[in-house]
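Heads up, one of the protein chains got dropped from this complex, but the rest are sitting where they should.
Here the chain labels run A and B in written order, and each chain numbers its own residues starting at 1.
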Amino acid sequence: MTAIASARRRRRAVDRLAAAAIIAAGIGVIVPLLAILLFLLVKGLPALHVDLFTRITTGAPDGGIKNSIVGSAVLLALALVMGLPPAIATGIYLAEYGRGRLGFLIRFLVDVLAGVPSITIGLFVYTAVVLNMGKVQAITHSDQKFTAFAGGVALALIMLPIVSRVTEEMLLLVPQMTREASFALGVPKWRTILTVVLPAASSGVLTGVVLASARVAGEAAPLLFTTLGNNFYSISVFRPIDALPLRIYTYATGPFQYQHDQAWAASFILVMLVLLLSVSARLILQRRLR
Amino acid sequence: MTISVTAAAGQPAASDAARTVRVTGLTAWYGARTGVCDVSLTIPEKRVTAIIGPSGCGKSTLLRCLNRMHEVAKGARVEGRVLVGGQDIYAGDVDPADVRQRIGMVFQRPNPFPTMSVWDNVGVGPKLLGRAGGELSDIIESALKRAGLWDEVRDKLRTPAIDLSGGQQQRLCIARSIAVEPEVILMDEPCSALDPAATIRIEDLMRELAREYTVIIVTHNMHQAARVSDFTAFLLAEESGAGGRLVEFADTDTIFTKPSDPRTEAYVTGRFG
Partner (left out) sequence: MQLTDTRARADLQRSGRLLGRFDRRELLFRALVTAVALSVLLLVLAMIYELTRQAWPAISKFGLRFLWSTEWNPPKERFGALPFIAGTLITSLLALVFGTVVGLGAALFLVEFAPPWVRVPVSYMVELLAAIPSVVYGLWGVFVLGPWIQHTAGPFVLDYFSWLPFVKGPPLGVGIFAAVLILTIMILPTIVAISRDVIAAVPRSQREGILALGATRWEMIRIAVLPYARSGVLGAAILGLARAIGETLAVALVIGNSTNVPDSIFSPAYTMASVIANQFREVENDMHRAALIYVGLLLLIITLIINAFARLLVWRVTKGQITTVIE
């Protein structure tokens, strides 16, 4: 009997050790988050100041980041305009028509596209759009190769897989009965989708769009060779434009202290924006489920 | 063998046989809901005792309190005493894992581990106890024989356990429990997911097992209780939410032919439940 008793003691000890390791992992996972948020507050908050929002970047400490903030807004708008329609259309296809082999293939590719590194997407848009800007000069009336447009395309490509899959999932959540009720009234499928099913799924789809926007607002890699950044204020679509994450990247590697300070402040603004968007997405979904 | 039916606190039972289960004033809750209320009875060793009653009367809850499985659920709570062989399994210095090794449980739906073979399933318990090599093989073979499964699986010991039929899987689970050398075996409606042929085999097995272990079963099938058990306890929850209470506990013959409580009589004659 003592063999069992000592084995039991050992097993209890192992159990306690494992529990300690697991709890340590649980704590370990939130430490970095707290550290990041803490430093954002400590270094970003003091550097925040109205001038950041009212003045553009100059070569000197008195400059702000107005061009970066506005640039981010323009890029997001471009990405939404160019990315949402195809994404929602793809989502509709996957949910309503794509339940067979072709649908499986496309769904798979959408997921695979989601995994392409954003720098590769930037590289692709560089080769496909930036290098070909000369050919469409007549339409754009601009001699610039690097443009907000290219940046928008890159961001739209990043947004596409996210919004497609969310749209699909949300459409699938709409009960089949709803569609059948519409069919029974003689409404054709395409019209049912547009006027009955899609509205029913709208808050879920909106959540997806908001989350995708949060993700896209923080991306800088795809902008490096597409829109390049801009030290001046610009909202023109066919000229280079600046963006918050780009500005943070530039300033983080800059030699001046004011640049580092402003990078922290910009990061604080960016993270607050992203958090705001994420929380709103969650709230939309919760209100919907209630 | 004395049978106490009173609600009074039982005497400390140093003289209890090693496999007697003495329950005193047991009340168990799931959060705010009471499962069983103030149950006291002494279950004799090496016999089959059946717990019967209509659904919701707390039979399974009572059973799960006997091997400290009840407290695994979130928000579950227990008060009272359960003595096995004179030792309180709820005492402060007692390891629940130790209790569960000594008081085994077979569940309503057979639950063999799907990623393991027949052999490994039975061997899981003994390996935890430190058995290995030849000793382990002997234990596994012996457990499968005593569960009446050996002849059917001797050629497929390394095949996945989920390939067996329902009845075979349940006997596998019984073998698994036996392999850790328990003193008491609890069975929570072990046949309700099985066909009649498999049920009969397991009922025979219960009587076999009672030669070595104290067997306590919960069943919603009165006929099964009448066929298989030596003693029967009848539980009833009179008001919903108030928890089940022990109405009567006696040898099976008495319960089914001349019960003392009118409610027992009403249940066993099929007037309700």
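Just so it is clear, a contact is a pair of C-beta atoms (placed from the backbone, for glycine too) under 8 Å apart; a residue touches a chain by one contact, two chains touch by 3 or more.
These figures come from a predicted structure and were not determined experimentally.
Residue-wise, the contact with the chain that is not shown comes from A:A18, picked out of A:A18, A:L45 or A:V136. Of the listed positions A:L113, A:A200 or A:V237, the one in contact with the omitted chain in the full complex is A:L113.
Set against the missing chain, the residues A:V74, A:A220 or A:I284 yield one that touches it, A:A220. Even with one chain removed from view, chain A keeps its contact list with that chain: residues 11-12, 14-15, 18-19, 21-26, 28-30, 32-33, 35-36, 39-40, 43, 86, 89-90, 92-94, 96-98, 102, 105-121, 123-124, 127-128, 131, 157, 160, 162, 164-166, 169, 188-190, 193, 208, 211-212, 214-215, 217-221, 224-225, 228, 245, 248-249, 252-253, 260, 263-264, 267, 270-271, 274-275, 278. In the full complex, chain B makes contact with the omitted chain through residues 67, 69, 72, 97-102, 104-105, 107, 109, 111-115, 124-125, 128-129, 173, 176-177, 180.
The rule we apply is simple: only the chains that are shown with their structure count from here on.
The distance from the centre of chain A to the centre of chain B, each centre being the mean of the chain's C-alpha atoms, comes to 55 Å. Those residues of chain B that touch chain A in the shared complex are 95, 97-98, 128-130. Contact residues of chain A toward chain B in the complex are 3-4, 7-8, 11-12.
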